[in-house]
Structures are given as C-alpha cells and as structure tokens.
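Heads up, one of the protein chains got dropped from this complex, but the rest are sitting where they should.
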Amino acid sequence: MAKTYIAYISLYYIPQGGERMTQQAGKSKFSVQFIAAVIVALIVGVAIGFAASGFFAGPQQGQPQQPAGGQPSASKKVIQIGFTLPLTGSLSSIGKIWEKVAQMAIEDLNKEVQAYGFNVEFKAVILDDGTSVDKAVSNVQTLAQQGIKVVIGPAASSQVKAVKSFADSNQIVIISPSSTAPTLAIPNDFIFRTVGSDAGQAKVLAALAFQEGARKVIVFHRNDEYGNAFADFFAKAFTQFGGKVVDMPYQPDLSDYAADVNSLASKVQTEQADAVVLISFDTDGGNILSHAAESSILSSVRWFLSEGPHGAAELKTPAVGAFAAKVKLLGTRPLFVANPLYEEFKQKLKEKYGVDATVFCDTLYDAVQLAGWAILRAGSNDGNAIRNALVEVAKHYYGVSGWTIFDSAGDKAYQDYGVWAIVKTGAGYDFKDVGFYQNGQIIFTEKPYP
Amino acid sequence: MIDVVGFLISWLTFLGIYGILAVSLNFESGTSGVTNFGKVFFYGLGAYIGAALTVYLFLLLSGVDTSKVSPFDIEGIVLLGELATKNPILDIGLLVASLVLAFLVAGIVGYLLSYPIIRVGPAFVGFTLLSTGELFRIFVQHYEPLGGSKGIMSIPHPFAWVPNPTLRALLYLFIVLGLLALTYFVFRRLYNSPLGRTLRAVRDDEIAALCLGKHVPRLKAMVLFIGSGFAGMAGVLLAFYYSSINPDIFVPAVTFNVWAMIILGGMGNLEGSLLGAAIFTLFDRLLAFVTPQLGITIISPDYIRGFLVGFLIVAVLLFRPQGILKEGKIETPAWKVYEEEVKGEKSG
Amino acid sequence: MLPLDQNTIINFLFYSFFYLLFAVPLTLSYRTTRVLNFAHANFITYGAYVAVFLNGLLGNQSLLLSCLLAFLVSGTLAVASHIFVFKPLSDRGASMSLIMIASMGLWIMYNYVLYMLADIAHALSGVNFVSYGRILYNDVPEIMIGSLRLSGGFIAVSVAAVGMVVFLSFFLNKTLLGKAMRAVADNPVLAEISGIPRNKVITVTWVITGGIVGIAGAIWTSFSGTVTPTTGDAMILQVFTVAFIGGLVSLVKTGIGAFVIALIENVGISFLNAWFGVPTSFRTFLTFVTLLVILIAFPPLGAAGGLPFRYRRKRGEAR
Partner (left out) sequence: MRKVANILEVNSVTKTFGGIVALQDVSINVPERGVVGLIGPNGSGKTTLFNVVSGFYVPDKGEVWYHNGGNSERIDGLNPNEVFAKGIVRTFQIPRLFKSLTVLENLLLTPYGQKGEHPLKAINPETWQEEEKALAKKAMELLKRFGLLEYANVRVSELSGAHMKLVETIRGLMTPARLFLLDEPAAGVEATAAHNLFRLVRELNAKGYTFLIVEHRIEVLMQYVDYVYVLHNGQLLAEGKPDEVVSDKRVIEAYIGEANA
C-alpha cells in the first residue's frame, strides 16, 4: 500500500522539462518509460506481496493455521465470511449500521459454535461496494479469490443481479439481506435472500390501507426497481380489495423533493384521493414527509409507508412527528411480531454500538448465522455443499427475523409483517411497532394515535 | 491462498472493458479536443442495445413467443438461462451481432449528437454530453420495452455452453482482450496518420484549423462516431460479462473514473490510457484485499480512496500535466523523409 | 384544472430563489475567470454542512451565524481552489478543458473530505451526519399574510436572493472593483493592458462566488427535508443548466433562467402530468431537454470557447 502511494507521489515531482521539450530528447522519454516500468514493477510487486501474505495468512481449509501474532486462538481453524455492504454511496446511512450488525453477528456466531465444541473461528471480511454495481462485482470476485465461498450482501437488487452470473458459475453462495426484487426469485441458483419478497409486504400494506378506510390512494414511489415492483404489487392487491390506485413515480437521488411533493399535493386534490402510499428509502422518505408536513392538502389525507423509511432519524423530528399524528401515519415492515429474540437483539445492538436497529438489520444478522452454520454443516469449502447445507440449516433455524426457511427460489418462505407508527415518547418521537398482519387482516396491539 | 488465475482473469476482463473506454475517450478528448463528459451514455447505449437485441432475438430464434414470455419476467429469465447452455452458435452469434449493432447505433447517435454541440465550446460540449447521459438513464428507467428500472437479466453468456467456469471466463477474456487490441490498433493507426495530425490541430486551435480548410464540425462528428462506437462495444462486453444490466450501472461516476484514468496515464497518449486504466483497476482490486484487515475504522478507507482519486487528478494536472506518459509525436513516413534530408544536409 | 395553488407558487419562488443564488455566482465566476467550476457543487454542500455541523455538534440555532460561517468556509474554499489549482494552471496556459477537468478533480476530492468530516463528527457525537433532517432556526421569523404562512426558510432565501441582486447590481455598476470585474469579463486581454489588477479581481470574484453560494447552502438546510453530502451534486446539473441558459455570460439571462427552470420543475411538470399523463419522475428529464433545445435553437455563439459564428450548411443560411 504505502509503497504504491510513494510511487504516485514521487511521480508528481518529475522535473518539468519534459513538458517544454520537443521530441529531441530520447533520454527523457527513456526516463518516463523507466518510471512507468518502475510503477508497474511496484504494483506487480505489491500484488505478489499480497498474494504471498494471503498464502501465509489466508485461511487454508483443512489445515491448522499458523498463528499470526501469537494469539491464543492459534489452533482454531479460521473461516472467513465475506461481506459486501454499502458503506458509502446512497445507502450509506444504513450501511454503517449494518457494518456493526455484521461484526456483532460474527461475534455471537463464534460464541455459539465454540459452545457447541467446534474449534473454529469465523472472521468477517467486510468490503464496501458504495452501492455501485461494478464494485459489488469486483468485491465478490475479490472475496472469491481469497477462497471465501459465502458472501453476504450486496444490498441492492441491481447489484445482486450483476454478481449472479459470477456467483453461479463459481459456486459462491450469495445471501442478500435486503434485495427484494421479484425477478431474482430464480430456482436452483446460488442467490439466497433472507428477506420476504415485496409482493408479500405490498399485500399487507394494501390490507392495512383498506382496513383503515382508504378507498382511493395515490402510490407515490421511487422510480427504481424496488419502488416500481412494490407499487405494482400494491396496485394489484389493493384493486382486488376493491380500492382504486393512482400511480405516481418520482425520480430518486435528487437533493430535494419539494417540487415532487407539490405535484403530489395537486394530484391528491385533482384525484380526490383519500390516502397516500409512500414507497421510499430513508433519506428521500424523510425529505418527502418533512415537505408534506407543510402542505395542508397532504396533511388532510392518510399516509401509509413501506419499510424503507423505518428507522430514519429524519422521521423523528418534531415536525414530522406532529404530521404523523395528524395523518395517522402507519407503515408496514417485515417483522416477526413479538419475537423476543428481536427485542434482545435490538437492545444488545444499542448497548454495544450505540446504534438503533434499522430495517434489514435482523435479516442481515440471521444471514450471518445461517452462513456460519451452513459452512459447518457442509464440512467442506465446496460451494455446492454449502448451498445444500444452507437450505437444510434454514429449515431448523429461528432467529431474530423469525423462521428462516427458504422457498424453492432461495427466498425467505415465511415472512410476517408488522405495522409501525411514529409515536410521541418522553424524549420526542420514536418508531413503534403497533400491530401485525394475520390471516388477511391487521391486528393492532395498541392504538398509536388518539 | 489467493486464486491468482482467477484474480488475473477478473482483473484483466475489467481492464479490457475500461481500457476500450479509456483509449477511445483519450482519442476523443486527449487527441481531438471533444471534451466528452458523457462517455457513459454511449457505454450504456451499447450495453442496452446489445442486451435487448440478444434477449429478444435469442427467445425468438429459439421459437419462443416474446409477446407471451417476456424476457423481463421470471419465466423468460429462467428460460433464457436454460436455453443458453444448449445453443453455442446462437450464444456467440448474438454476441457478434450485438457488437456490430452497438457500434453502429452508438456511433450514429454520437454523430447526431455532435449537431447541437459542434458550435459551442468545451464547457458546453462536456456538460451537454453529461446531461444527455443522465437523460438516457432516466429514459431507460421509464421505458418498459427495455426492462425499465428492472433492467435486463439473463443475457446469455457467449460461452454458457462451456461447462468449466474458469475456461468460460478465460474464453470471454480472450474476446475482451481481442477487442481491446482491435480498439488500440484502430486508434493507433488513426493517431499516427494525417487525420490524427489534423485532429490535434483542431484540438489546439479550432478556428485556425477551420481557416486551413479543415471541416471542423465534420471532423468532430466523425470522432464522436468512432469513439462512441467503441464505447458502445465496451458496453456490450460489460452486459455479456455481468449477464445483467440496469440503469443504475450507467451513472456519471463511470465517466469520471475513465477521465481519471486518461489524465493519470497521459492525455493524448494511447498507451498512457491503458496504463492509467491498469493502475486504477488494479489499485481498486488490491485495496479490496487490504481494507477488510483494518476492521471498523473511524474514517472509511473508501473515502480515502475516493479522495485520492480526486487528489490524483488535481495533482497530476498541476505537477505533471502530461500524465505518466506524455503525448508522443505523430509517426508518419514524413519523419523518415525528414531524417534523410537532415542527414543529407549534414553530409552534404 | 390548473395546478396553481399557494403552495405551488411558494415552491416555485423557493426554487427560483435558490437557483438564482446558486447559478448567478456560477455565471459570475465563469465569465470573470473562464473556469467552468464543477466544484461549485461543493460550495453548496459545504455551506449546508457548516450549518449542519454547527447544529449537530454545537446545537446552534441561529441561521445568521450559520450563514456567516458558511460564507467564510465556502469563500475560503473557493479562494483556496483558485490559489492552489486554477491560478497555477491558467498561469501555465492550460486549456479551458484542462482547468475544467481539474475542477472535476477538486469536486471529487472535496466531496470525500466532507464524507470524512461527517465520519469524524459521527464518531464524536454519535449523530448521523450522512443524512441530516431539516434544521429549525430560532432567529428567522415566520410571517403570516392572511392565511398564507411564509416559513422562516422562505423569508431567509427571499432576503438573500434580493440582497444578492441588489448587492451585485450595486457592486458591478457603481464600485471601481465591480467595474473592473466587468471589464475583465468582457475582455481579459484588454483589461490587463489597461492596468486592471486582474488577479485581485479574480480573487474577489471567487470570494463572492463561494460566499454567496455558501450562504445559500446554509439557508438550504432550513428548506430541504434532508441534507446529505451529495446535496450539491444532485442539484448541480440543474444549476449548470440555469447558468447555461444565460450562456454563462449574462447575469440577467441567468436570473431569467433560474425562474424558467424553477417554473418547469414546479409548474411545467404538473401541467404535463395533469394533461398528458407524463410521469412526475420526468422532472429532471425535462430540465435536460430544455437545455438541449436551447443549445440547438439558440447556440450561445462564442460563449465558453466555441466557434464565434454559426457553421452554415448552405450559403448565407444565417449570419
């Protein structure tokens, strides 16, 4: 590393003569080529260095590890689990929390497996993919090249799709905790998802909206794969109930959505809608709600949200909180209701890292647990064996996200959904789960809004 | 143990794709002075043309009615995956067809786009192309016949019928490197020709070139045609490599990455772009081996990496504006004549 | 049905004023310095983040204080970019595109510096700075006109926009330095010959540019629902479009451009949606189409280093 930087820096200080010079001097040309050669040599050297260090320090399945730094756990077999998470880029605010969840999950997993007498230690290899497709692919490749067979992530469906081809042909098991695109429900591949598909949640959201009395709703959704697919499913379910749906996409990744919210308000007025269904992520959702709070039209209709904005700090502000109370804002999210494990997990995360569990933290945690046990069950570092083991392990596992059984397409088969609201607490406003979905209807455990 | 073969294959494939982009961008921007900040547009256009053509034609030629089985639904996606392993001729044939069509369409679009921009300066050219790229991305997100925001999946790999994954990747790598070599060869020839000389003149001083009878608008349109055509082919290569594309891949950041490569390598030096592309792609990959060892850090190493990219651009421009390899002279037979004359002069 | 209600008009004005505050300095800096500055986005974001950090770390609730500091920070950033990057490059005779690319490098660099700062601030306070909600200030009043509520942010941005217009028209027309600035913009070579201290003029231009944009960025935090390190980036394409409508030369036309783009983004898209069913997510698409149409129909001849005349297809087609 350091070497490469030094090489770069030394480059800037090459004498300026070269610029003025014409083609007379073969000498200078030579020196440039020489420098280029040196750089290439350095890079290759560094590469070989890494390769060599990997050779000495990397995980060698089936062989006891040489101690690196004389740790007491020297005799333990180290097994690496790869992660590619959005630590930078548009999903970075939840990615940062996921990073901590991943660390915690690995720690817990180690404790658990060692308690069972396995002499192994799992190690997280966390890479950032910046929510970019190219980086997700190169991360998965890099992880695979280190001998890692199970990779958790990437977050976005577009990324999962791009790594699918490499994963399938190289037998790398991919477990995404948050990809929900219906087009990825492909049987017999190496892609697993520990989260229920949007189709399920859209149905719950539709049931919620209908049960709450909405008959004509405007679906205001991100114009990306997540938003469009969710909106489609919602529309299908809601029309089945007998309601009417007006579709209204907005372009994500803008700096502000005031103009879009304004269009929404006029749409609500012209269509005489009685509710708005917002399908968004956290940042855009917070932005939209804080603008909506200023509009009298939008304050007079009901609001129903997807799981995206759940947990976002922007929604805890007084303005949005008051707005939520006014419009009786309710949202759905994948959740195993009254799951004591989840409550414990939430608390532990808060104590240990000081962060609140957001959306998909539970699915990520369970993805890690499943991966670990599947590797142990497979007993070898063979992708195919791990895949088969994963399916089996998941059948007998109940984690913070509930039952983890996979369906034939490798997606979570049984997903419960909870209803959340923003309620006033002593310190301000906070998220609260106030109900759940059962047998086609929403059952409220408490009344969030007076 | 690190899988060195796998590392080389995956790195070189990326390098090949980015190398094509970098060389063609360098020819446009470094040699000819068309500040193309919309490279990703043509890259994405090529990828979409190749991908859409392939999935539709593949299904149609396999006797599937695409009006019933859409290539964007689960059924179509699964079907494509199954069919691809059985039909080598179609797999390869469609790659070739995609490359040709993507070259032509991306090239023609580049040619047409030159109309609004030929009369304005580099600032406008760069910015117009940049926003055209965004325009394209938003459009594709809405356009269902191209998969909309879902993108296109299960693009049949040209060597899907090869059972061994390493061999499959290796064969594809040969195609990528072959096209990179072709790209390099074509641009090398163009560069060392009277055309290259004229284009450099246009870059140096548009107005003077015009007064010397050079049809500047036509030249620029031509450069955009060729450069965009090759970028389109790079897009096809990407689409077939990933087997899936979607609008999120084609964000302006891709263009800026390629720019950083050619600036580091040397504006106006084709070998430099290859070197720049190699350094950048390799650096990224090596970094991915190091960063996990650091654990949770206060500042994400990727921020430092991003910072260094920007810093590198600025520092290279300030301290070594010609890049690692500086612009060479235009190698034509004229220099042979020159050397003979000078020798004759000395001996005479 | 015309989607014209109070909120639409308020929003339209909000956007107009912000575009005005963002784009007029961009045009000013371009025409004086001939640098098409991509790092302009950073001036916005840094201005906003000055306010965010003040609020998140120190609990500041004064918009005035935030604006003052944002002026200083963004102004310093602009001058530093000039002294360390743009000036050395242009002294060496680097081409316009090269300087433009350098500004692109700065853009990337500053952006990641901000991410790092947000990380450090996060480590210090535990607050999430990568996505920060709207800030409530206690020193800007809300005004009620009849039933119309004008938020504090609206008051602030109106005052800032009007203030900038008044300041610039006074500064450029009445003061010696302002006149010198115009002279440099009109003809840098001639200005130099006639003894105008070009360097000083350019430095002042950068201070004004960075400063005004920084203030606007700080005010943005009282308007927008969320501030992220990409706030400026996500907006910069629109801001550039506005400036391009002014041909990067005319401040007045840039001002008109601000209103045109704000109109298209707030009212135009609603009309298209109501009448033709164009999805509202086409909002940014519409902005870029406007730009392309303008470039094809009225190419800004000679601006930004282009050909000083229109290439003709047929003899005497146009002049």
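Here the chain labels run A, B and C in written order, and each chain numbers its own residues starting at 1.
The rule is simple: contacts are C-beta pairs under 8 Å (C-beta built on N, C-alpha and C of every residue); 3 or more make two chains touch, one makes a residue touch a chain.
From a predicted model like this one, the values you see are computed outputs, not experimental measurements.
From the options B:V216, B:V236 or B:V254, the residue with contact to the chain not on display is B:V216.
Shown as candidates are B:I74, B:L177, B:L195 or B:I299; the residue that touches the absent chain is B:L195.
Across B:E82, B:E144 or B:E341, the residue that sits in touch with the chain not pictured is B:E341. Only one of B:I9, B:I249 or B:I330 touches the absent chain when the whole complex is considered: B:I330. By the touch rule set out above, chain B reaches the unshown chain at residues 186, 189-190, 193-198, 200-201, 203-205, 207-216, 222, 226, 268, 327, 329-330, 332-338, 341-342, 345.
The rule we apply is simple: only the chains that are shown with their structure count from here on.
Interface comparison, A-C versus A-B: the pair with the greater number of contacting C-beta pairs is A-B.
Chain A and chain C, compared by their mean Cα positions, are separated by 34 Å.
Each chain gets one centre point, the mean of its Cα atoms, and the points for chain A and chain B are 30 Å apart. Among the residues of chain B, those touching two or more other chains are numbered 138, 141-142, 300, 303, 306, 312, 318, 321.
Listed for chain A are residues 88, 223, 251, each touching two or more other chains. Listed in rising order, the residues of chain A touching chain C in the complex are 88, 90, 92-93, 96, 223, 248-251, 253-260, 262-267, 269-270, 282-284, 286-291, 294-295, 297, 312-314, 317-320, 354. Across the interface of their complex, chain C is touched by residues 29, 33, 35, 115-124, 126-128, 130-132, 134-135, 138-139, 141-142, 206-207, 210, 216-217, 256, 259-260, 263, 267, 298-300, 303-304, 306-307, 309-314, 317-318, 321 of chain B.
Considering their complex, residues 1, 4-5, 8, 11-14, 18-19, 23, 32-33, 35-36, 39-40, 43, 46-47, 50-51, 54-55, 58, 60, 87-88, 99-100, 103, 124-128, 130, 132-135, 137-139, 141-142, 144-147, 156, 158, 161-162, 164-166, 169-171, 181-183, 185-187, 223-225, 227-229, 251 of chain A touch chain B.
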